[in-house]
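A protein chain is absent from this complex, but the other protein chains hold their places.
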Amino acid sequence: MNIQSLDPRVTRLGIDAEEKNPDQTLQREEHWETYQVFHQKKRGEKHSSVGVVHAPNAEMALLFAKEQYARRGETVNLWIVNTRDVLAMDYDDYDVFSTTPEKMYRDPAGYKVNEKIAAFKKAQLDV
Amino acid sequence: MFNTDTLNALRRLLLAMADDHLIIGHRNSEWTGLGPILEEDIAFSSIAQDKIGHALGLYSILNEQLGEADPDTLAFMRNETDFTSCQLVEFPIGEYDFSLVRHLLFDVAALIRFEDASHSAYDPLAKLARKVKGEIKYHVFHASTFVKQLGQGNEESKARMQSAFNQNMALALGMFESFEGEALLVQQGIYKGEAAIRTAWLGEISAILQEAGLQMPDVDKLEPVYGGRKGFHTEFLQPLLDEMTEVFRIDPAAEW
Partner (left out) sequence: MYGGGYIHDDQKKKPEMQAEDPVLLAEFEARIARGEKIEPRDWMPADYRRQLIRMIEQHAHSEIIGALPEGTWITRAPGFRRKLALMAKVQDEVGHAQLLYSAAETLGKSREDMINDLINGKSKYSNVFNYPAKTWADVAVIGFLIDAAAIVNQVANSKGSYGPYCRALERICYEESFHLKQGHSVFVYLATGTPTQRAMVQDALNRWWQPIMHFFGPSDKMSQHTETLMRWKVKMASNDDMRQQFLTMYVPKIWELGLTLPDPNLKKNPETNQWEFTEPDWNEFYEVIKGNGPCNAERLAVRRTAEERGAWVRAALKRADQHYVTPLA
């Protein structure tokens, strides 16, 4: 006896209502690997990381990325990279960056000369 | 600019194209939520939406330029025998092998049609074609990628692909059924005609099947399944239309 649904599509699937097979299991890696997706909205802008797709290979990954991440709004370009190929830092090593914000010698704001110029001009006038 | 006979033939062409796209878009929408993997479910739904969009574009030309009823009326209120879609598009979705193979066979033809139409002497069709052919290019890329990969997948997928092509080639050839006044349209540069489209299509499909490691059925031995363009359909179209129009017909005059 097949499932009779309010959804005619489901009725047409011909699903056995009596089927007692609740232990249907997907095997490991049946849904393939993941690829990280990078999306470029307009020419000149950077590609941004927007998520992943599951795909069997790079070609399919690009196809799927178009559908999942470029269905709305503007897109000019997409990249995909197999998650395996991305080498990422550990967040635990964040202390590597802890002194970086203080390195003012690398920052335009670390160079203030207005006081020196003002003092010089004043001294000139005093002459 | 075009005489009455030509315009009538043009109406037949546009209606056949519109009906094809509506019915195949409708069939493909049946997979939404039921696809073989989430990412492909999403992809196939976009393709179905595009097809419905193309149908709407074609029905709109019929309505706005050629004096026919509005698109909703054309799609939801005509009788089964008024539809001139080919029989290929009305078959139920079956399993994914059938739907993918139908998708390839139909979309390669659609791309050829729309690329040709983008040079049409009939300006509204040329405009629409130029706008949408990029979408169809993607549809063909999707279909051919799947067919090639499944054709070279494992024993089961190869067998399923081959079987689906063998069983449906005659049905697909029915897309190129001639119709009254076709020659006028060719003469006037409105489109290149069914025979030319069919020839180009055969070349494309052969090439894809070869890349997929599949055998191209011998089309000379096949009897194309005609009838659709004259309003003769399989037992599948009436139930499809009944379902599609069920809510609309509760009150066609109402605003939904």
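By written order: A and B. Residues from 1 in each chain.
Throughout what follows, a contact is a pair of C-beta atoms (placed from the backbone, for glycine too) under 8 Å apart; a residue touches a chain by one contact, two chains touch by 3 or more.
These numbers were taken from a predicted model, which means no experiment stands behind them.
Enquirer: Go through chain A and note every residue touching the omitted chain.
Expert: 3, 5-10, 13, 15, 17, 19, 21-34, 36, 49-54, 56-57, 60, 68, 71-72, 83-84, 86, 88, 90-92
Enquirer: Across the whole complex, list the residues on chain B that are touched by the chain not included here.
Expert: 26, 29-30, 32-42, 45-46, 48-49, 52-53, 56, 71-72, 75-76, 95-96, 149-150, 153-154, 156-157, 160, 243-244, 246-248, 250-251, 254-256
Keep in mind that, in the parts below, only the chains that are shown with their structure count from here on.
Enquirer: If you average the CA atoms of chain A and of chain B, how many Å lie between those two points?
Expert: Those two chain centres are 36 Å apart.
Enquirer: Under the touch definition given earlier, write down the residues of chain A that touch chain B in their complex.
Expert: Touching chain B: residues 8-9, 12-13, 31-32, 53-57, 59-60, 63-64, 66-68, 71 of chain A.
Enquirer: Which bits of chain B are touching chain A when the two form their complex?
Expert: 30, 34, 37-40, 42-43, 46, 92, 138, 141-142, 145, 149, 243
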